[in-house]
Structure formats: structure tokens, C-alpha cells
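Here's the structure, in C-alpha cells; my notes come after.
A single protein chain has been omitted from the complex, and every remaining protein chain is retained in its original position.
In this document, chain identifiers A, B and C correspond to the written order of the chains, with residue numbering beginning at 1 in each.
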Amino acid sequence: MITLLYFARYREVLGLDSEQLVFAKPCTVQDVIEQLKQRGEPWSSTLSDSKLMLAVNQTIASAEQELNDGDELAFFPPVTGG
Amino acid sequence: MITLLYFARYREVLGLDSEQLVFAKPCTVQDVIEQLKQRGEPWSSTLSDSKLMLAVNQTIASAEQELNDGDELAFFPPVTGG
Amino acid sequence: MSSLLEAYVQTEDFDIAQEYQYLRENNSECGAFVSFLGQVRDFNEGDSVSSLELEHYPGMTEAVLNKLLQEASDRWAISRAKIIHRVGALQASDKIVWVAVSSAHRADAFAACEFLIDALKTQAPFWKKECAEHGERWLDAKDSDQAKARQWMK
Partner (left out) sequence: MSSLLEAYVQTEDFDIAQEYQYLRENNSECGAFVSFLGQVRDFNEGDSVSSLELEHYPGMTEAVLNKLLQEASDRWAISRAKIIHRVGALQASDKIVWVAVSSAHRADAFAACEFLIDALKTQAPFWKKECAEHGERWLDAKDSDQAKARQWMK
């Protein structure tokens, strides 16, 4: 099981800020993205955003990163604070 | 007549913060310096300081600058404010 | 001497006089204090902004800010540094962010302070939603911010 988090415009578009996802190892971030896209719209286009950013356990990650049980995977657009 | 001003360590060494000087035109800052050096020590060594800075009418000037009646000529060491 | 580094993410406003007191108290070996304050502008790209909603990623935000403070302390001779970033609903002219650095030398204080705000703008997970005349919209990240952040890369 991993925890998925969605922030900012993704959270609004998907209508969801977090969820638990069952997954089978080995599994990369990209595998999770593909699985979520199969839900259709708005998932498919949102997770195809060329500016999509990822964090695994609160550290910026790439789509190739392998996931482990209990990991926290967050999706968010480029940051705009300050 | 011009007004001479001395600041910081020069003021202390010369024991003087300002004076009036009668001068004959044409006269440059360098001419005034030579005239003051003839007073002997501590004038001679103070005005030979390689770091001596000059201002004519409150604007940084060079020793070649010509002086006019009523000018204010200031001598001071490199600035250390801020 | 290790640096005193602090980061806060909060909904509450902060007091500048108090922040200067924090920087200066028992800190007479420091001659230089540089601070950056960011506030909500009343316009952005021509549209009148009436309020702002600031979202963040709790946990990751604090971790990123502390990492940036540590990096600043490693790269420059600073004595104290503090970041405060507000979240939640903010109005025009409200303070958003405070970055303050003390150092024995002003060049270090300036560099560390500017690095911190530039890096925060591209790395700390905050997102701004503007509520303007013509409705709400999430701000887009600026290319100019990315360019500024790249200048600090070693």
C-alpha cells in the first residue's frame, strides 16, 4: 500500500487530495502513473502534464524511482511560493 | 579667498578643522598643497599622504583642478562609513 | 561556531520589529543584517488581485526550507538565518514571506538572503491561487524564477 497526494490545481481538477493505493512490487512511479491514467479523464490528461512534479517521501523524485510499501507519492505542479 | 576643510585623522593631526586662505589666481589644488606644505610638520607629511583625498565644493576632485574665489577645498583620508 | 537556522510555515502574520530583535539579540559580533520581505501585490499581469490562497505540502515544505538554510550556512559565513512563510488566505499588502540573515560580513548576508528566496521560489512546495476580478486562477511558475535559481548552482 502507498499513499498518493495531490496538490494545488491537480487536487482541484481530480477532486481529491489523497488516497491509498494497493500495488504489486516491483513498481515504479511511472507504473503508478499508467495505472491512474487508466481511470480516464481527468486523470489521463492531468498526469500527462509535461510540468508534472513528483516527490517520493517528501523528496523530489523521477518517474523511474521504485516504490516500497508505505511510501508517500505526491503529484504537484511547479511551485509558486515566495 | 578659499575655505579649507580638514577631516578625521588630518583634522586631529593638524589640530584644525577649517581655515580661510588668500590665494592668487591662477591656482590649482596642487599649488595650495605646496603652499601648505611649506608650513613644515605636521603639514608636510600629512599632505604628502598617498591616500589623501580632495573635494572641491563638495565634489571629489583631482590635484590639477583650478580654484576660484569662494571655493571650498576639503582634505580627507579614504572614507570608512557604513 | 554553528549557525542558528530556523524556518516557519504559518497562517499567522509576523512582526518585523520582533524579527529584527531575534536577529540582533546577543549578536554583537555581527555587523550586517539583510532581510527580504515579500508581500501580496495588488496586481499581477494586469488583473487586480483582491486576495490570494496559499497552499503547501506540510512536512516537505519544512524539510526543503531547512535544507536550503543548511546549504546557505555551508556556502556563506552566516550567523543566523530565519525564513517565515505564510499559508492560507492573504489579502493585498499582506506579508507573505520573510528571509533574514545576519553575518559578520555584508556580502555573505546579501548572497545568502538572495539565494534563500530564489531557491525557495523554485524548490519549496507552495502554490498560490489568485482571487481576482475575473475569478480564481492558480499562478503559473515563472521562467525568470527558474533562471534566477540556476544562477546559484555550483
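Note that in this section a residue touches a chain if its C-beta (ideal position, glycine included) is under 8 Å from a C-beta of that chain, and two chains touch if they have at least 3 such contacts.
In this text, all values refer to a predicted model and were calculated from it rather than measured experimentally.
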Shown chains touched by the chain that is not drawn here: B, C
Missing-partner contacts on chain C, residue numbers: 15-17, 20, 24, 27-43, 92-93, 104, 106-107, 109-110, 113-114, 117, 148
Residues from chain B at the interface with the omitted partner, ascending: 5, 7-9, 11-12, 51, 55, 58-60, 74, 76-82
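Quick note on the criterion: only the chains that are shown with their structure count from here on.
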Distance between chain centroids, defined by C-alpha means - chain A, chain B (Å): 73
Computed distance of Cα centres, chain C from chain B, in Å: 49
Between chain C and chain A, distance of the C-alpha-averaged centres to the nearest whole Å: 27
Overlap residues in chain C, where contacts from two or more other chains coincide: none
